[in-house]
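Removed: one protein chain of the complex. Kept in place: all other protein chains.
This part shows subunit A:
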C-alpha cells in the first residue's frame, strides 16, 4: 500500500526525532555472546504514524517477550528503532543505517508498498532480512524479504467471491472504489480479470479513484447509489486507504446505504481504523482479513493478553498487521534456533517450512515463495467496532504472489 501526501517533506525534518522515543526494556542474566539486534523500521511521525506506531509497539513487545524467555539461543535480543517519518526515500536511508551502522540481524518494517519498494534494493544490496507484515498487491518476490501479510488471492479474490455467493447477497455489479496509487490500482486490475472470468463484464463494473486523504465523498457515494439502481444487486469493494476511510463511512451512513442493500467490503479497514468512527450505521458492512481481534481460541487469547499487558491498556485493539508482525517474529526466533546462527543466509534457509499456530487459529507455514499460507476470514462490522466473522476458508490458503489474473504473469512460474 502506498499513500502519498503533499505534505511529506514537511515531516521529513522530524526524521530521527521519534526514534529516541522508544528503547527496549533491558533484562539481565543472559548467556555469553553479543546481543542479537532487531531493527524496527516503522513511521512514528507523518501520515502513516496512525497505522505504524502500533507495529513498532508490537515488535518491542515481542522483544520483551523473547527476552523474558531467556532470549534466542541464550543471547539477549535488542531492538533498534528508527523513524522514517512517512517519507519514502528516507525509508531507504534508514534501512541503510540499520544495516551498516547498527548492523542489525533482522528488520521488521514498512507498511506502504512504496516504502517497501524503496528499501528493497538496499536489503538486496547489503543482504539484509526484512519482515513485511501488511497485505499487499503481490507482483513481487525477493530473497531478502519475508511477506507475512496476505497476497491478493488470500484477501481480495475470496472476498469478492463471497459477495457473489448466496450468503454474501449474490452481487452482480461491483463498484471498485480506491485511493489513487499502486496498491488499489493493481488489486482492482486483478479483480477486473477475476470478475471477467466469472462473467461480469465492464458495463457492470464501476471504478473510481480519489486522492489520498480525500474527505468529500458526497458525489461518489451518490453515484454508487445510482449505479446500484440499475436493476442488479450491487456491492462495493473498497481499497480506500488511511485517513479517507472515516469520511467515506460517514457519508455511507448519512446517505442511508444499508449493508443489506449495498454491502461494502474493505481490504484496508481494521479494528484500529474503526476506532475513529461511530459504527452503528455501518453494521453489516464487511472487511476481509486473515485475522480479527474477535477470533476465539487459545493462540489469540495469549496474543491479546500479551499485547494489552504490554501496552497497559485493557481496551487497546489488535489488528491483522499486528498479528502478522507477531507471527513473523515468532517464526524468525524459531528459524534462528533451528539454524543456530543469525547469519541471513542460514536463517533464510531455516525460515522456509517454519510452522506456527498463529493467533488467527490456523497453522501458518512459510512457503518457498517467502509468503505464508493463511486462512481468509470475512467479518461484519458490529456496533461495538469489532468484527463478527461470517465466513472463513476451511484451511489455510497458499499465497500466490504472482496473480494468474494479470495476463503478463502467464509465462511466470507460480
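The rule we apply is simple: a residue touches a chain if its C-beta (ideal position, glycine included) is under 8 Å from a C-beta of that chain, and two chains touch if they have at least 3 such contacts; residues count from 1.
Here is the rule we use: contacts and distances are computed from a predicted model.
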| item | value |
| --- | --- |
| Per UniProt record, name of the chain withheld from view ["PQQ-dependent catabolism-associated beta-propeller protein", "Urea ABC transporter permease subunit UrtB", "Stage III sporulation protein AC" or "Quinol oxidase subunit 1"] | "Urea ABC transporter permease subunit UrtB" |
| Residue of A:100, A:127, A:197 or A:229 touching the missing chain in the full complex | A:229 |
| Omitted-chain contact residue, chosen from A:71, A:128 or A:253 | A:253 |
| Subunit A, residues in touch with the chain not shown (by the definition above) | 5-7, 10-11, 13-14, 17, 45, 47, 49-50, 53, 166-169, 180, 208-211, 213-216, 218-220, 222-223, 225-226, 228-232, 243, 246-247, 250-251, 253-256, 259-261, 263, 272-273, 275-278, 281, 284, 380, 388, 390 |
